[in-house]
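The next block holds one structure in the form of structure tokens; read it before the comments.
As you look at this complex, bear in mind that one protein chain is not there, while each of the others sits in place.
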Amino acid sequence: MSVLPYLVAGWLFLVGCYGLTTSRNLIHAVGSLAVCQSATYVLLLSIGYRRGGTAPVHSDIAPGSRPLVDPVVQALTLTDVVVGATVTALLLALVVQVSKRHGTVDPDELRELRG
Amino acid sequence: MSLRVRMWVLAVGGLGVALLLAGAFTHMPDFGGTWHPYGTRAVAEALRQHSANAVASVNFDQRAFDTMGEQAVFFGSVLGTVVVLRQAGDEHRTAPEPAFVSAPVRRYALLVLPVTVLTGLYVIAHGHLSPGGGFQGGVVAATALHLLYIAIDYRALQRVRSLTLFTLADAAGEAGYLLAGLAALVAGAAFLENVLPLGTFNTLSSAGTVPVLNAAVGVEVAAGVVVLLAQFLDQAIVIEPADGRGHRADGAARAAPEGGRP
Amino acid sequence: MTAAHALPLLVAGPLLGAALLVATGRWLPRYVAEVFGTVLAAATAALALVLLTVTAHRPTPVEWAGGWRPRQGAGVGIVLVGDGLGLGFAALVSVLVAAVLVYSWRFFDDPPAHQAGAFPALILVFQAAMCGFTLTGDLFNAFVFFELMGVVAYALTGYRVEEARAVQGALTFGFLNSLGGYATLLGIGLLYAHTGALGLAPLGAALDAAPHSAGMLVKAAFVLVATGFLVKAAAFPFHFWLPDAHTVAPTPVCMLLSGVMVQLGVYGTARLYFTVFAGPGGLPGTAVRRTLLVLGVLTALAGALLCWLQRHIKRLLAFSTVAHTGLFLVGLASLTPEGVTGTALYVLGHAGVKAALFGCAGVLVDRFGSVDEQELHGRGGELRRVGVLFTVGGLALAGLPPFGTGLGKALSEEAAGGWATVVFVLVSAATGGAVLRVAGGVFLGLGAPPAEADVPARPARERPPDATEPGGPGPGGAGVARTDGTDADGARGTGAAETAGAAGTGSAAGPAGAAGAGSAVGPASGAGPASAAGDGDAETTGADEPTETQGRVTRAPDTMLAATGALLAGGLAVGCVPGLWAAVSRAADSFTDHTGYLATVLFARAEPLPHSPVPQWTATGVLLGLLSAALGAGAACVALRTVPSGVRPRWSRPLRRLHSGHLGDYVACALAGVTLLAALVW
Amino acid sequence: MAGELPVMAALLLVAVAGTAVVLARDPVRQSAVLAGLGLSLAVLFAVLQAPDVALSELAVGTAFTPLMVLLSVRKVRHNARRSERREEHE
Partner (left out) sequence: MNGWLAAACALLLAGFLPALLGVCTGPLRRRVLAQNLATVLAALVMLLLAQGYQRPSYTDMALVLAVLGPVGTLVYERLLSDELRAARPRPRVTRAMTVLGVAPVPLVVIPVCAAATWGRTTLKLLFIGGLLVAGSTLCTRALTSPPGGEG
């Protein structure tokens, strides 16, 4: 049970890769990539968790009164969320252009760059 | 690769990665353990810097350089989206059509819009005290503006959304963050050093430069999200191909035999 | 302000410039934006070079951002380390960015509305990202800059949105690199869980403090983190995005991607190993050597083979980058200071040469709207200066002394030793030979003109005849004058079918026959660019390449040629300045010094290092360099004389089929690549 | 052990939602599931005591990402229809 969070992270990464490989629609592929990325959120935050701990935010608790979880992984995950959202935006923008210029968003039909 | 070969490659690769991860996870420290050396140090430093929210202290003080990179990612991808979704030479703009949205939705949206903006500002302003911060609040505030599109129509949004202004604010937020860092350098300290007075713990004016950087991020994100969504909205609503030459790979590319597949 | 304090400026400066360009984009005239961008990039380059020279004989500058110095070796901040190779790479990046901005002077004709400075701004952000990546001493911070590099690079690759293949290549690039980035982040998570540290030095120290604990986790972490870097480096089988992206990206962007960004992946892998995993708590050297050697050889061979088989000139150059990445990995595989010195010099020389070659390809696009070797056959004669640059670049790519590539190759060969020498010679000869083959065909009109079926039909996209090109008649004059060239073609002995007729002649006839060619192929123009794929054996031709530059340019702009020449000269200088070799050798000594790095960063202690001898040209190295240049030239001649153009051996088909342009294939291969990497490290 | 029940429940939700995102092949339906994944992740972050991260996931995942995806879908469908019309025309 103590590895369950990590296993969920690994599962999400693999499932996302499966979705990317079998995708027939580039927008769907962008969504699958977001699943891959959620694996990193789950892994990082699970690493920083502490049983019985609470958020390292002292606006409503006195410092030192309760054990705290790791704030560093939370900062890392925050950065990661921002990166994820912006990468999603940029990839979607490119998908829009692909559909405009190729008339399709099916990777099976995009076969111009080969050999 | 044919589909079958691809699935086999995927299966082999996926199995390998699964084994790799499983092997690593068996050696991980127990979930929920108490050993967090970096985290413990970070909390102590946050308290020393009079920052109630240790996450904000890590983000905007101890690892402020990371956040500078993160903001650059945001800035760069907004700029990239502006470039990628620009109006191409073979396209023109049409006037958006008015939409008919039911009256209750409209009333609700107009009522909730100011509430959402205020919520966003609240989340930004208290970023260094309670959960939240520039990014979260900025996105909330920017989303609020799009209630105008959702509940009225695109023209209403266009009327209040001066892209010049928002682009300027986006760049100003990014520049503000960097200038705050450089100001410390000019003052003789290290880049992005927390040189302002630390203030009283758990009040709005505490933690030195953290609220300043937080505000810069908030401005940049709020403006950047508006600019970003404006590109998508323009593409979906007002940008149309000018003539019949929408995409270059017409007919022929699709008619070509699928040489890659045996 | 000390040298250390100035390190963040290398990142913050370009970023601030980009913000200013975006803020003023609505009002700024375009040339002001371009001048501003160029000046800022050059100023950053100057700063990096000054820092490099100032700190050359002093302790490595170490700057803790925000002043968060560690206490007793444990800190909370992010560190920037300006060691020789890191700072040197930052300088290389900045110099190349400045050159590229000069090259792309008035390059694009449609900046986004109200964003006149969008292109220089993106390039500046790209520069900041690469400088940040080289300077940072923190693993997560490296990931952030890795992503920043990626995000900007996707947008730059897809800059020409009217071009169908450009956006597709950018998208593939984006997917693969993001996936690699997430693998890196998973690896960082594993390392953080195990050691509770994020900085490279603290990570190395923590691993060394408890050797032989959790070996599996450490290995997996190395594999995952390295995966992201190797995707960026385009190592086999993670390389598929590179040809697709480089084929379609605007030429100035190609110069940056091929010149430095890809090599930063190799740099990241090396940095990761030497700082974190080289100690007793890391990975055994044999495993890492094996991994780098196998991956490097595979990458080099696959890249060289595919490079030889291309007819799309930019794609050919892209595969030569893949091949050279393989060679860099092989050179690095010795894990000695000598190997790192050789690889670093090789990278330096390669950056100049490869950027110059792309620069020449950009001129071809500008002049003819095509980068297809067969279609351009014999038409480049008028561009004499470009032809000379391209030929010299090809020879340099093959490792001809005294180019920097030759010196780097010689030193890497020496460090790798044994049968790896054969790989070095063959691969550099193949890539150089492919470039020389193109040079011979396009600029000198040697060899058989292409048969009709190989010349893709193309609409009349030609530039107006060029009256001012100073190249004039010359060696190429024959090609230009050959408007009635059927008999000239016949005299070449191949008799490439008399039916080559109108189309073949027209395309060989240069601008003078342009109108004729256009009308001759008129009926076939509906077949479009995909017609060459009709035999079910797919290949990317370079015909019908949309011109990148502004329409009213009537001759290749001097800035383009000047920047290209300067870059090639830079590649030459690397092999001719002994002072540089000594500096690189010193930098490599400290780069490979695991414990020294930890001491410098964590405890600000600098211990004197025994310097390895300054590298020199050796007789063997010179001979091998001449040999591969001769081999390359010979192969090019043989190919031009005997092999009918467009013939690709059947046995190469499976490898070519792997490059299917299909996202799913690439992701599956990348996953299999992680498995391969793990198997090699174990 | 019992104290970890919320974490385990949230992990289960995230795993289910993540799998469902991949299996939803239609982009419009997928975007709804993606919003569901965002909610599940936010709940997970809340029980892992990371309200800051939960807030940003909510801010991004609730309205911003679905809006972007749906606008893209709209444009893509528009383009596909145009391309079909052109083929018929030819």
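By letter and in written order, the chains are A, B, C and D; residue numbering begins at 1 in each of them.
In this section, a contact is a pair of C-beta atoms (placed from the backbone, for glycine too) under 8 Å apart; a residue touches a chain by one contact, two chains touch by 3 or more.
No experiment lies behind these values; they were computed from the predicted model shown.
> Which of the visible chains would the unseen chain be in contact with across the whole complex?
Looking at the entire complex, the absent chain's contacts are A, B, D.
> With the full complex in mind, choose from B:Leu3, B:Leu19, B:Ala44 or B:Val115 the residue touching the hidden chain.
Answering carefully, the residue with contact to the hidden chain is B:Val115.
> Which residue from B:Phe60, B:Tyr149 or B:Phe166 sits in contact with the chain not drawn here?
Going through B:Phe60, B:Tyr149 or B:Phe166 one by one, B:Tyr149 is the residue touching the chain not shown.
> By the contact criterion defined above, which parts of subunit B meet the unshown chain? Give residue numbers in ascending order.
Residues of subunit B in touch with the missing chain: 99, 101-105, 108-109, 112, 115-116, 119, 123, 130-132, 136, 140, 143-144, 146-147, 149-151.
> Please identify, in ascending order, the residues of subunit D that touch the omitted chain?
2-3, 5-6, 9-10, 12-13, 16-17, 20, 23-24, 28-29, 32-33, 35-36, 39-40, 42-43, 46-47, 49, 51, 54-55, 58-59, 62-63, 66-67, 70-71, 74
> Touching residues of subunit A against the unshown chain: what are they?
54-55, 57, 59-61
The criterion applied here is as follows: only the chains that are shown with their structure count from here on.
> Roughly how far is subunit B from subunit D, going centre to centre by Cα mean, in whole Å?
16
> Between subunit A and subunit C, what distance separates the C-alpha centroids? Give it in angstrom.
Each chain reduced to its C-alpha mean, subunit A and subunit C end up 29 Å apart.
> Provide the C-alpha centroid distance between subunit A and subunit B, rounded to the nearest whole angstrom.
14
> On subunit A, where are the residues touching two or more other chains?
1, 4-5, 13, 17-18, 21-22, 46-51, 55, 57, 69, 72-74, 76, 78-79, 81-83, 86-87, 89-90, 92, 94-97, 100-104, 111-112, 114
> By the touch rule stated above, which residues of subunit B touch at least two different other chains?
6-7, 10, 13-14, 17, 21, 26, 28-29, 32, 36, 38-39, 42, 53, 55, 58, 63, 66, 69-70, 73, 77, 80-81, 84-85, 131, 133, 135, 228, 232, 235, 241, 246-251, 253, 256, 259-260
> Please output the residues of subunit D touching subunit B within their complex, sorted ascending.
4, 50-52, 54-56, 58-60, 63-64, 67-68, 71-72, 74-75, 78-79, 82-83, 86-87, 90
> Using the touch rule from the top, collect the residues of subunit C that touch subunit B in their complex.
Within the complex, subunit C contacts subunit B at residues 1, 5, 8-9, 11-12, 15-16, 18-20, 22-23, 25-26, 63-68, 74-78, 80, 110, 112-115, 118-119, 121-122, 125, 128-129, 132, 138, 140-141, 144-145, 147-148, 151-152, 154-156, 158-159, 161-164, 167, 170, 186, 190, 192-194, 196-198, 214-217, 220-221, 223-224, 526-531, 533-538, 657-658, 660-662, 664-665, 667-676, 678-679.
> Mind pulling up the subunit C residues that touch subunit A in the complex?
So the residues of subunit C touching subunit A come out as 140, 144, 147, 150-151, 154-155, 158, 161-165, 167-172, 174-175, 178-179, 181-182, 185-186, 189-190, 192-193, 198, 243-244, 247-248, 309-310, 529-530, 533, 537-540, 656-657, 659-664, 667-668, 671.
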